[in-house]
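Dropping the structure in here first, questions after.
Complex shown without one protein chain; remaining protein chains in place.
Letters are used for the chains, namely A, B, C, D and E, taken in the order the chains are written, and counting of residues starts over at 1 for each.
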Amino acid sequence: MDLSSLLPELLKGFTHFTIGNAVMITAALVLIYLAVFKEIEPVLLMPIGFGCLLANIPLAGMTAVEGMMGVLYNAGIKTELFPLLIFVGVGAMIDFSPLLAQPRMVLLGAAGQFGIFGTLILAVLLGFPLNQAASIGVIGAIDGPTSIFVATKLAPELLAPIAVAAYSYMSLIPIIQPPLMKLLTTKKERLIKMDYAPKPISKTTLIFFPIVLTIVVGLLVPEATPLISMLMLGNLLKMSGVVDRLSKAAENEIINIATLFLGLAIGSTMNEAAFLNFDTGKIMALGLFAFVLDTVAGLLFGKLMCFISGGKINPLIGAAGISAFPMAGRLAAKTASDEDPDNFILMHAMGANTAGQLGSVIAGGILLSVVSKMLGL
Amino acid sequence: MDLSSLLPELLKGFTHFTIGNAVMITAALVLIYLAVFKEIEPVLLMPIGFGCLLANIPLAGMTAVEGMMGVLYNAGIKTELFPLLIFVGVGAMIDFSPLLAQPRMVLLGAAGQFGIFGTLILAVLLGFPLNQAASIGVIGAIDGPTSIFVATKLAPELLAPIAVAAYSYMSLIPIIQPPLMKLLTTKKERLIKMDYAPKPISKTTLIFFPIVLTIVVGLLVPEATPLISMLMLGNLLKMSGVVDRLSKAAENEIINIATLFLGLAIGSTMNEAAFLNFDTGKIMALGLFAFVLDTVAGLLFGKLMCFISGGKINPLIGAAGISAFPMAGRLAAKTASDEDPDNFILMHAMGANTAGQLGSVIAGGILLSVVSKMLGL
Amino acid sequence: MDLSSLLPELLKGFTHFTIGNAVMITAALVLIYLAVFKEIEPVLLMPIGFGCLLANIPLAGMTAVEGMMGVLYNAGIKTELFPLLIFVGVGAMIDFSPLLAQPRMVLLGAAGQFGIFGTLILAVLLGFPLNQAASIGVIGAIDGPTSIFVATKLAPELLAPIAVAAYSYMSLIPIIQPPLMKLLTTKKERLIKMDYAPKPISKTTLIFFPIVLTIVVGLLVPEATPLISMLMLGNLLKMSGVVDRLSKAAENEIINIATLFLGLAIGSTMNEAAFLNFDTGKIMALGLFAFVLDTVAGLLFGKLMCFISGGKINPLIGAAGISAFPMAGRLAAKTASDEDPDNFILMHAMGANTAGQLGSVIAGGILLSVVSKMLGL
Amino acid sequence: MNNLLLSLQITALGMGLVFGAIILLWLMMILLTTFTADKQTQPEESAPPQADPVTQTGFKAQAAALAVAIALAEQGQSAAHPLPEPPTAIVSAWQLGMRTSQRAQKGNFRRP
Amino acid sequence: MNNLLLSLQITALGMGLVFGAIILLWLMMILLTTFTADKQTQPEESAPPQADPVTQTGFKAQAAALAVAIALAEQGQSAAHPLPEPPTAIVSAWQLGMRTSQRAQKGNFRRP
Partner (left out) sequence: MNNLLLSLQITALGMGLVFGAIILLWLMMILLTTFTADKQTQPEESAPPQADPVTQTGFKAQAAALAVAIALAEQGQSAAHPLPEPPTAIVSAWQLGMRTSQRAQKGNFRRP
């Protein structure tokens, strides 16, 4: 060992450090900053940012196949285990009774998926191949695990920017949606009060719902089965009331560990080659477009339902149909009560919001099915 | 893409749906119904039922090797990790002091295993090959993880019906046992009161017991080592009192997650080909036979001990020797106090019951050893 | 099946039992005894001891590749997942504010690593090849996960004795350090009181620290990145205050499960061939030497700082620089207050102690880097 | 521009299928709530369209209470950070889900 | 019928081995409880066979208390569902294990 060969060894961390690494580490710091100081989806953006940081420390070897991040990626992203386990936990946290009490609200969950397809068209126009365009479009599902699940199948190379876009804009919903709500609805529409005299929902209904829904959606859209079934499994564990141990595990241990590992593994795919290109910028822009288009479609459909019902439906709840559970539902209710503190549409908005959750998963499965078929995958 | 090719694609979920799928989904619904509304072992039957449902939605791909259920199966059933992890948790919940205070109770844990071998003989008579007959016999261990562990080694193709039989009948014990108890014992026998003036059991004894038992059983029956050692590890974590963090993890996170995943993975093997045949019906019948035979053997041995002891032992505690911890122990005590509210034999019954737990694992290991040897496995 | 072939089958557990197995089981019992009755690092020594017991029950098959212990070893030790996950949890339990309030304390964390290299030299003199000598030296990191991580990379065949030495002596620190402290410091030195008027540490500093440290250490010593980054990830989860769910999971579920599995898997490598040789004795002796040398180097450096500062630094805090968080820090403070109940140096000692934790990881990474390079690994 | 045509086809097909599936779900939900409704509901409860005044009052009171709670919650948050969102989406999902569930229970099951 | 013969052999051998192993465990337990008994037990406690009246009374009181507790528990359950079993076996295993453990501690360690 002579000293002339030593110096490069000592400085190898610096000599292998590229401008690209620096830019990506800056991106990682921005994500962590947004997570910590702006509290934008911190449970996901913090692990994603930290994973990105680790992927851009040269020679650390953590993203190699046998490195920790590689192990997590292969164990939980490639197998799609992590997004599905997260859905078990999310399912245990959703209450479908507002939707079951007003079944027609489910229609709003269909309208709020138009952003997926509109964004797909725009992405194709911008030159993305079909599989990538579809993966980008699914940001319009406005639902993290669905976006990750579909992108992993169709275009895993875009997983990181898609996940980042999905989760970042999800938290920006309180900034994105209100202007659109005011722009597209009249004051008179926003003042519409809605009766809430729901059918009583029996415990039996709440227990049957996740089971029947799994079978129906499974038969209609087999590709949506993994996502919808895990969501419904979590819901069944909770609603049945007889397996407290399991529903608590789903809501806590399982979702927490899966979320941490998923974030780290996705962040660790954010290397220079995959992320630092013009496409990433386009994807971020397309993601924003997807959110806007979803909201617009939801609101317009809300206005249509308002018209058809003879002015009995407040079109604001249309904006809750985009998914983004439960923020979008709460935001619609808040916008209505900002206009008139006595106007309380939370239950209707939550019905539309859970419908949006279902619609997102179904749309994701349909997209996967149609695009796979067309591409002969 | 022309529309004539579209329709089959749209309806593929329905066109691939077979009568067999329909029957199996009905079976899944029955399992979930029993779990939710009859509260029959819900922590296991609900995941098993849900897994069965998923396995019978055509084209969903969840049971493929790279599907979620396939991943769970290979990670935890094929490796036998899940039943063993469940045993770590069960071990942390068992208290062996009633048994250690009255060591002769351990004999009842041997008698209660006769059902294993009797059922094996009957299964052979019904035409099952030896490896399958032995796996069916082990339902008579009346202990879920033991049944699953042995069946995975000897006849994995029968795993699902064996697991379903084991857990279903386990919960039906309050229906299966009492008539047999009344039939096989006289009122005079059921009225026998037993002194409970146990030796004081020191903390040291409780700590040494799981360690020594692991070594002794490990040397006597090496095949039983995985099961017995994990049961004893859990017990040691708990009894030592110095690793609260670990024993809490065993009793909660580890057992809950393993139980959920084990149930789903086993349920997902319940496809048409594996389940819908005459054998399944035979296995369910043989399982019931195993439960009855175990109880009868336990009670008869109890009567023998009663006779030998000069009427000092209540034969009802023999029924607790079948394992099915802790239901069988409680049931024996309840039957005695139903006859005479002042007759309290819970501690004796629990001693016999924990002995049955040990006897089941040992019998499972012996069966595995003998049958593997005979079949040259 | 004739009976003459049966007897060997029945007694196979005993006939395959070797003297070596007996010795190793005795060693296992000693480890469990120390864990349970002397409370020496029970969360690790108990699983290690139990794993060792299982590895020495003949024909149990648990340490085979497809046995439970083999599965755990390949899943978490070979991939280095378990020590890294433990570090996430440890990071969430460390508070760096005493160190940040007195940054010069960090120097003590460098001095306390001399034992690593001194032990390496001695191990080479005793005839160990370089990779093994370096792995033995890293016992002097006085930090379990670091020792295990480095040994897994350089000399996995020595993992068990190294882990046992590291954790055993870690708990013997209250016996090892005080005599050295009294021997190497004068009463006057031990009576030195230190001002504690720290700079106020802002929440922002505490949040930036783990991020910046990961980048700086990652660039300086890429090989240390996995360890340091997971420690800092845990710390960031905790200090950010916005991801309670994740930091609780890190501090509880993740660390508890990883600790139990790591202990079992390491213990299960303690078979006769790997453990029962003269090397194991040497390693235990060298491990003790490493602990002593670390403490001596720390104390001497403390005396140097005392001299340079004009008697303002109590040299006892040097002994806290060896890592062994948080026992060493507490012990230094206790020794000072034993001398004078009014002398309170806990905050300074904890600063040095957390510096030792950082220094250990850095030294481990440097050792890994230098030795890998020299051996052309 | 073959891809553009394809993407337009996908959109038409996709939105059609989404609406189709959702309408089937609507049907399913109507059937499900009908068939699994509690049998022992009193006559006055089985007539939900004509919400009686008491119910409406109770509902308004609940709405007011919730509005106050939300206002208080937002007030508490506003000092801490600019976005009036809870720390994490998951936590807030839970909180709102539970709150919603409690309200729903009140509204549906325990109405006097 | 070769398999039947085999299965009979397995049964004879298996039950023999089970009983053999259990009898060895019995022996082990006797030795273990003897060698690891608390050394500082008072003389009157070291004579368990002749249970003194106080102990018996205490035992009966405990038995009565437990019987009442079980009766109450069953009463509480009977309204909820037909099988007087707890929701899950695992939960009940824990509950009974703990209850048993508490009783055992009372009986064994804290007797006056």
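Everything below uses one rule, namely that contacts are C-beta pairs under 8 Å (C-beta built on N, C-alpha and C of every residue); 3 or more make two chains touch, one makes a residue touch a chain.
As the structure is a computational prediction, the values presented were derived from the model and not from experiment.
**Q** So one chain is hidden, and I want to know which residue out of C:Met170, C:Ala265 or C:Ala320 touches that hidden chain in the complete assembly.
**A** Candidates C:Met170, C:Ala265 or C:Ala320; residue touching the omitted chain: C:Met170.
**Q** With respect to the chain omitted from the figure, which of C:Gly67, C:Pro83 or C:Gly109 is a touching residue?
**A** C:Gly109
**Q** Pick out which of C:Ser202, C:Asn277 or C:Ser309 touches the chain that's been left out of the picture.
**A** Within the whole complex, the residue contacting the unshown chain is C:Ser202.
**Q** Using the definition of touch stated at the top, determine which of C:Phe117, C:Tyr169, C:Phe261 or C:Phe289 touches the missing chain.
**A** Once the missing chain is taken into account, the touching residue is C:Phe117.
**Q** Can you name the residues of subunit C that touch the chain not displayed here?
**A** Counting over the whole complex, subunit C touches the hidden chain at residues 37-43, 89-90, 93-95, 97-101, 103-104, 106-107, 109-110, 113-114, 116-118, 120-121, 124-125, 129-130, 133-134, 170-171, 174-175, 195-202, 204-205, 208-209, 212-213, 216-217, 220-221, 251, 255, 259, 325-327, 329-330, 334, 337, 341-342, 344, 346-347, 350, 355, 358-359, 362-363, 366-367, 370-371, 374.
Assume only the chains that are shown with their structure count from here on.
**Q** Can we say the copies subunit A and subunit B touch using the same residue numbers, with more than half in common, or are the two sides different?
**A** different
**Q** How many angstrom lie between the CA centroids of subunit C and subunit D, rounded to a whole number?
**A** 52
**Q** Take the average of all CA coordinates in subunit A, do the same for subunit D, and state the distance between these two points in whole angstrom.
**A** About 19 Å, centre to centre.
**Q** What's the distance between the Cα centroids of subunit C and subunit E, rounded to whole Å?
**A** 42
**Q** Which subunit C residues sit where two or more other chains touch them?
**A** Where subunit C meets two or more other chains at a single residue, that happens at 1, 242-243, 245, 253.
**Q** Where does subunit E touch two or more other chains at once, residue-wise?
**A** Each of 6, 13, 17, 87-88, 90 in subunit E touches at least two other chains.
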